[in-house]
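Okay, structure first, notes after.
Apart from one protein chain that is not included, each protein chain of the complex appears where it belongs.
Just so it is clear, A, B and C label the chains in written order, and each chain counts residues from 1 on its own.
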Amino acid sequence: MHQQNQTLLQALNACVAACEHCASACLQEADVQMMVRCISLDRDCSDICALTARLVARGSAHAAHLLRECAEVCRLCAAECGQHQHEHCQQCAEACRRCEEACRAGLAA
Amino acid sequence: MHQQNQTLLQALNACVAACEHCASACLQEADVQMMVRCISLDRDCSDICALTARLVARGSAHAAHLLRECAEVCRLCAAECGQHQHEHCQQCAEACRRCEEACRAGLAA
Amino acid sequence: MHQQNQTLLQALNACVAACEHCASACLQEADVQMMVRCISLDRDCSDICALTARLVARGSAHAAHLLRECAEVCRLCAAECGQHQHEHCQQCAEACRRCEEACRAGLAA
Partner (left out) sequence: MHQQNQTLLQALNACVAACEHCASACLQEADVQMMVRCISLDRDCSDICALTARLVARGSAHAAHLLRECAEVCRLCAAECGQHQHEHCQQCAEACRRCEEACRAGLAA
């Protein structure tokens, strides 16, 4: 697998892990009611990134379509997480932003 | 969950099962070399249908985008499987065609 | 695929859908704080059932091990969901109980 895909896969996998961790941590927060949209986006973002990573790794002809969808859900999840001061939200927002960039770079390649 | 989603979910899940079974059965065929594109499409179709089913079941705002991609991969997988006379391929082609229809009906709803 | 696997696959897929729906519906409840353990178990139960369904459908030698784990997470998720009066929780508890039974029947076969 060439280097560009490695960078993309790392960004996708880091985003899956950050979203899964953020969703779990949000559920433990005292203000869980405030975190509902964050948890929902974390679930979708993790699932879509995880599938995208697999399609990229296997060299699927369908990877490109998923990259577009993935960039979009990462953008939304970053925007939501970025509004919360919890460390797990800030880290997740950063992972989502990097993943969105990596997806867009993958699409442009 | 309302009735339309139940029909869609059943079509998606039936397609996942048919693709997984078809890929495994193709790998056991004497003419496995002939089945390479079929196996590849089965893998992608199963993965994309499985994610779509989960997004539909959870009422995700991202389900619609996946339904479009899902209909497309189902169409391609049905076309490929439909060319092979193995029973698992014919059954998979039928499951893919029904799933494509159900995805398009879901998109139109 | 023989009849027994069809029954098992239907129970697994119904459980995935019920868990995904229950998690989303719990996140919309006014008492979301009360639903935290339910949401967490829904996530795990859905993921483990979804993988088990795919391994069963493809006739994997690893399906049996997952069936055991799947029965266990279904048991826990049914016990948690069964304590809540929301309709989505009661439906999820029922889907989990049926799935646990189907997994144990699959193991005994």
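Criterion: contacts are C-beta pairs under 8 Å (C-beta built on N, C-alpha and C of every residue); 3 or more make two chains touch, one makes a residue touch a chain.
All values reported here derive from a predicted model rather than from experimental measurement.
Screening A:9, A:48, A:77 or A:99 against the full complex identifies A:9 as the residue touching the chain left out. With the whole complex as reference, residues 23-24, 27-28, 32-33, 36, 39-40, 43 of chain B touch the missing chain. Chain C residues in contact with the hidden partner, per the touch definition given at the top, are 40, 43-44, 47-48, 51, 54-55, 58, 60-62, 65-66, 69, 72-73. Think of the hidden chain as still there; on chain A it touches residues 1, 9, 13, 16-17, 20-21, 23-24, 46, 50, 53-54, 57-60.
By our rule, only the chains that are shown with their structure count from here on.
Centre-to-centre, using mean CA coordinates, chain A is 25 Å away from chain C.
Residues of chain A found to touch two or more other chains are 40, 43.
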